[in-house]
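Data first, discussion second: the structure below is written as structure tokens.
The other protein chains are all here in position, but one chain of the complex has been omitted.
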Amino acid sequence: MAVEKLPPLQDYLRTKKKFPTVWCPGCGIGIVLGGVIRGVARLKLNKDEVALLSGIGCTGRMPVYADFNTLHTTHGRALTFATGLKLARPGLKVIVVMGDGDALAIGGNHFIHAARRNLDLTAIVVNNGIYGMTGGQQSPTTPLSARAITTPYGNIDQPFDVCFLAKAAGASFVARTTTYHAGEVERLVARAINKKGFAVVEILSQCPVFYGKMNQGQNAVEMLRWFRDNTSTQSVAGKIRRGILVDQDLPEYLGEYQKLVGRAQEKKSVRKRMAAGASK
Amino acid sequence: MAVEKLPPLQDYLRTKKKFPTVWCPGCGIGIVLGGVIRGVARLKLNKDEVALLSGIGCTGRMPVYADFNTLHTTHGRALTFATGLKLARPGLKVIVVMGDGDALAIGGNHFIHAARRNLDLTAIVVNNGIYGMTGGQQSPTTPLSARAITTPYGNIDQPFDVCFLAKAAGASFVARTTTYHAGEVERLVARAINKKGFAVVEILSQCPVFYGKMNQGQNAVEMLRWFRDNTSTQSVAGKIRRGILVDQDLPEYLGEYQKLVGRAQEKKSVRKRMAAGASK
Amino acid sequence: MSYRYEVRLAGEGGQGVVTGGLVLAEAAARYEGKNVVMTQTYAPQQRGGPARTEVVISEDDIDYPKVLEADVLLALSQDAFDRYYRQMKRNGVIIAESARVGGEVSGHVTVFRMPLEEVSRQVTGSGLSANFVALGVISGLRGIVSPVALRSALRARFPGNGREANLKALSAGVLLGKYMKQGKIISPTELRQVT
Amino acid sequence: MSYRYEVRLAGEGGQGVVTGGLVLAEAAARYEGKNVVMTQTYAPQQRGGPARTEVVISEDDIDYPKVLEADVLLALSQDAFDRYYRQMKRNGVIIAESARVGGEVSGHVTVFRMPLEEVSRQVTGSGLSANFVALGVISGLRGIVSPVALRSALRARFPGNGREANLKALSAGVLLGKYMKQGKIISPTELRQVT
Amino acid sequence: MANRRSVRFIQGNEAIAEGALAAGMGFFAAYPITPANEISEVLARELPARGGIFIQMEDEIASLGAVLGASLGGMKAGTATSGPGFSLMQEHIGYAATAEIPCVVVDVQRAGPSTGIPTHPAQGDVMQARWGTHGDHPIIALSPSSVLECYALAVRAFNLAEKYRTPVVLLADEVVAHMREKVGEWPQLEVLTRPAAAVPPEWYFPYDNDLGDVPPLVSFGEGYRYHVTGLLHDKSGFPTQRVDEVDPWFERLFHKIEGNVDDIVQVEEEGTEDAETVLVSYGASARSARHAMKMARDKGRMVGVVRLITIWPFPEARVRELTRQAKRFIVVEMNRGQVRLEVERVVGGCAAVEGVHRYDGEMVSPLSIVKAIEEA
Amino acid sequence: MANRRSVRFIQGNEAIAEGALAAGMGFFAAYPITPANEISEVLARELPARGGIFIQMEDEIASLGAVLGASLGGMKAGTATSGPGFSLMQEHIGYAATAEIPCVVVDVQRAGPSTGIPTHPAQGDVMQARWGTHGDHPIIALSPSSVLECYALAVRAFNLAEKYRTPVVLLADEVVAHMREKVGEWPQLEVLTRPAAAVPPEWYFPYDNDLGDVPPLVSFGEGYRYHVTGLLHDKSGFPTQRVDEVDPWFERLFHKIEGNVDDIVQVEEEGTEDAETVLVSYGASARSARHAMKMARDKGRMVGVVRLITIWPFPEARVRELTRQAKRFIVVEMNRGQVRLEVERVVGGCAAVEGVHRYDGEMVSPLSIVKAIEEA
Amino acid sequence: MTWMEAEPKEKVTFYRQWCKNCGICAAFCPRAALAYDEAGCPFLADPAACEGCGLCELLCPDFAITVPSRHEG
Partner (left out) sequence: MTWMEAEPKEKVTFYRQWCKNCGICAAFCPRAALAYDEAGCPFLADPAACEGCGLCELLCPDFAITVPSRHEG
């Protein structure tokens, strides 16, 4: 890739108000925020035409820092707000950032339905395998036998494969990367924003303070190394696949809705014409 | 298959109280009820060790008629009650019947999480592609461009593939059949009950009164013919696959929980012994 | 307060008590300028459970929208009859489908047991228009709403199929009602002639 | 009502004000048989936001569990100092980390600005035990809780690593507090000797 | 003939849908439930034909979520449900109140508790409309009594929602929703629209507490780029825990409703001028009450009716005023005594407070009210 | 030394968890939320070690659903949450009340509305605990004021849930939940267990209205094979719309709570014997009130405190009784006046009712109460 | 006559009270052995043709048909 110059990042941040961030030292969410902002910058989008939504969680605190139209919704429901917003304002690029618990525990239903409906939204799942905000409970992506505050004897719940689930639910675009691959984050987010239809980017991220500490006491650097060494853009046994996993062209909801409006209005005018004819 | 004799069906029905059923003439739900009961009968289960749960909907009315431990829960949440019941009473065979809206619209999250958790439950989705109970609105399985009360211009939402979704979410056993294939219903339900782990049987069913009427005015017989002619146990282009689609051995939740209890108790006794040692 | 006319149509799902009520109510409201309130009670059953429609007609404002004591009860099922035959005005009239309703009522209520479905079958070839036969009877017998208004309302409700059959059933009912008003008892053969 | 001793420990997440409060409270509760209530206030920040712990100690029942007017304020950050320096009892004492807290206070409150982290670093090699240095100072200076009780409580809280360092920091603090009580001002070099 | 053609005989639910359209609602998201379905049925047909958005969501939580998103996007937005769905919407109702996002929630009340009797009426959600979500928050709730009023209050609900940047609950009941009455051309009603911001983006604060009761809400995407959250927030919308920022916000939040009760509260009275006994009622039950009043007056009893059109904020002042003259209040409602609690509180011992309550899925009969009146 | 070892310095949340264990809770399902998390933390560790079940569910709706399933399976079962989750649980609370399934819901109240300030205290869910779900239903709610009482009321909550086959809400607040106090060995408290059916399956009716207030609940799987639903039901549990079946059920449902207020309602009083001013309070705020009372008494004011241990059903009789002697009631609570509404209603003009309220995430200070007392 | 006691010796028995006249049974009988009476209820019009396959029982949504040979006792 040719090195392309990006606008200065501070243009996209609410630098005067809300920094430094609330996140713990070494937390991956800040890297994701950087990636999202670079993705937007790379596309040269006007800040006014971008909306950044989130649910509740450490990840949910992201919108505060970004100088877009920002909406911090309720836990798990960001995609429902996004659906209404996008339908009401088709011109907005609507990006939704969610934690793994937010997107897949309490918000799992909205996630699969948004994928099914295939409205043109960009969903970013910051998957740190844990509930950061509430202090380190298991999430639906916590690996088997990992420790969390609520799995002191090791986790026995099978984790979701977020990307496979998104695919099965009908998403148009599904990709995975990690915070170590920050450049990929930027590129995939840009691709996802440009994709017409529901696009999911899962980003494996580090929560050194809870997940790392409770699991072999890993710090941020060690966790990033793990991402580096245990993922691959190829299908390699024992490694987690990164990259674009689904990219298909399916009827996008807004487009379909526009057609439906056309049908409805035609029907109505036919009805009117018939009524007019009848009253002659 | 050798023809095996079943006990008289009335043994399993609350014949004295609640018949005839509330369902419309020709509705497929009664066929499914028959299949479920024959499945149980085929396994010679004691009625006391069977619990039949449902959510809300026409399908949700099924438990009233069956002489088991029966529980008509809230809309979409039957699997959550089932989870508690099964964990509290591992000896019960817990069967959960749900409509397509019940299981996959409002209940979609519980559905994927139950699959992920892989607790030993039998989930039966009566998929008639419509909300029967509330008068014919679209459901998450209504086919594209089909009519429903809330899709007067044709449905534009992609439908879920229930079985694929169940698979992606982690179910141990996934099968599909139709009300026309009533014998299959019986056999698949029996297989699902016997499967250790979360087992899903999707049964395509007819709602002649709403779905049929609004879509080419099909009656029950025509809809059953459609099931006969448009499904196959083989992968055939243009036909819906029937039969067992997933049958895999994954760690079952109750078994894993028992092991966890073992670990916890061991840890506790170690802690006690250490404490005892320390106080010497 | 001017007179408050209360009609209750009761039967089972599929017998058309709601459509019947609707036509009666629209006739009074749209074609005779009366105040009308119509309510209906649903059963959990999708089809075949008890169904009930109530129509209150008055020149004045209508407050309470339900029937207190019916002037007319149409009972298309035994269950409907048993439930409601007591809640009648003095000199109220019960019209019951003779093929389905039995039992005796004493007191100040007149009960007409009539083969409404049979009449419908005879005039239209199907029993499905029994509800409109009954509406006709009510109109002919009690004159709450004129046959003309009923016909207009029916036409407006059924732009396409069903219109002619239902109109026939309605007319048959009107005639029947008028006969009955004159105290005549109608034999099946007469019935055939009437219609 | 017997005397109600109110201590407020304030700083930022990660500075150990909660652990400090816990050891102080447990020392009083478990090792000196006092009534103690401890509360803490959380910030939204996962780490690094304002953190506050309040410990109320009394021989009597404690009703209101929070500090009304502190006898002692430990301020480990400027923000903590600015927020709370007004809410002090007459003759209250503020112990402030001199590396982080500036500003003047007039009135009946004594402010000790002390290099708690520096002391911690000197005795333990790391600044992380500044909270226990402060506890020691509080004990030495005001005698609310005895050093013995503090030590026992600290031992109970830290079965494994960290115990020794924290104990050292505590002792250093106690000594410091006693000196200060005698009105001595301690120079950096003296500090080093003390510890 | 033209007149006859414009006369229709329609259900309350249809009137609500038409009222919402007349109010300029451009977005409706809902999840099916008896007895609210006809609202969706009409809107699924009519909204697309007008270029508006109808969407059936995966559940009630999602429905209200989508409504709030659309409202922030600048559309007037609403949803409709019944008890079980209303329970599920509670979290988002609190969010709407906190983030001050206009929206209308129609709750067609059915017999409860729980699944209850889905096809039978009740007025059991009155207190829930006030208190269903966690934490203190203001709310507006209106209750229609006729088909015409279903239309008019739907319009009013949207007007109040926009005017006060607040969720408004249209508390209908199964009787009114399914009842058919004759309606002619709809009356021409005033329709309020969201005011534009008077200031450029740099000066705009979505929660400015110094700008009067209701700072204007600018839609997302119009160049103002602010933040919205359900956390307690400062005037910019950013989270805060500072008491000096939270307190003024709370004060304005409640004041915008409580300080405008004269604008928001509506009651209708009949016979209260000289009434010794005042029947307090609303929705379908008010029809029973009025019927009973007429019967009782025929018998020479001095009875009046106060019909609450606005239920929340409670028409406290007017009820209190009536205690000067009335000796008895009888609250008539299809529940076990919910508004009655408010009447008891407000009357404060100055008059007897009784109730005629029914909550088994049937309407209160005028006869039982007359009986209560006569029992004194 | 042995004594010292048995003395612990623990949080209210930990005490709640230990109380639940002592009460015999075998099943706990929850979804994480601040400030209730420590309850799960303790139970995730302790329940498996005792062979019980701890499960983290996908959300709060699922948590209470699982609790109800487990309860029908014969286990004492509970969950814990805070405002946002409590809002989501409302549908299932109504289901539990209707199907009469024992369960305990701990709501550790935090500053609202909406997401509010998650780490700060409030008592803003008091009315929600009573009215949060749709339709009329009875409920029990208890409010602890100390760490010891967290334990004791957790035990009592399970006892009442089982005894009355009802959901019980343990309404804690962030102060009490996170506050640490010294506790010794826990007191030995009576633990009630579910009575067995006295009759064979053929004679068993899970909702028998003629068997006294509370027909016994037999667990699923014990050979009784009955039906449970959230629809209104007959004595067998089958759905019904018949008024003659629904009415007796409603009567029993409410009577089992209202007819047993003597057993259910608990208040604690101090200084009320001679009080002219009575402070009414509960939970953490009651500590402020008691502190203020002592201060005011020191100044010679005749002040007493009624602390509501049971909030719902409201201790109506006792408050009314106190109006004989007290001239003023001051309700002290961390909300905008919720219990105060009840006090106003019950006092009915017989005394002045005022309030000291705070709802910005901070406790009510004793000083502001003293000020209110002195302002008279 | 209670359920399932009807016509015990027939190849196929019908419980008319529960039949809703949906038309399924006869439509799918592989031997065309069933027909409907005036009331819309099925009867075994051609007993000889019936092979006792049980499909009519399985497909009846209303438990109104039993093929006794397929059941115990």
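The letters A, B, C, D, E, F and G name the chains in turn, as written, and every chain counts its residues from 1.
As a convention for this text, contacts are C-beta pairs under 8 Å (C-beta built on N, C-alpha and C of every residue); 3 or more make two chains touch, one makes a residue touch a chain.
This structure is a prediction, so every number in the text was calculated from the model and none was measured.
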Interface partners of the hidden chain - shown chains only, full complex considered: A
Among A:Thr15, A:Asn194, A:Gln248 or A:Ser269, residue touching the chain not depicted: A:Thr15
Hidden partner chain, residues of chain A it touches: 3, 5-10, 13, 15, 19-21, 23-31, 34-35, 38, 179-180, 182-183, 186, 219-221, 224
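Following the convention adopted for this analysis, only the chains that are shown with their structure count from here on.
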Starting at chain E, fewest touch steps before arriving at chain G: 2
Chain located farthest away, centre of chain A as origin (C-alpha): C
Between A-F and D-F, the pair with more C-beta contacts: D-F
Centroid spacing, where centroids are CA-atom means, of chain B and chain E in whole angstrom: 39
Separation of mean Cα positions, chain G and chain A [Å, integer]: 57
Chain D residues counted as touching two or more neighbouring chains: 43-44
Residue list for chain E, restricted to those that touch at least two other chains: 34, 45, 48, 58-59, 61, 84, 91, 95, 114-115, 118, 120, 229-231, 239, 241
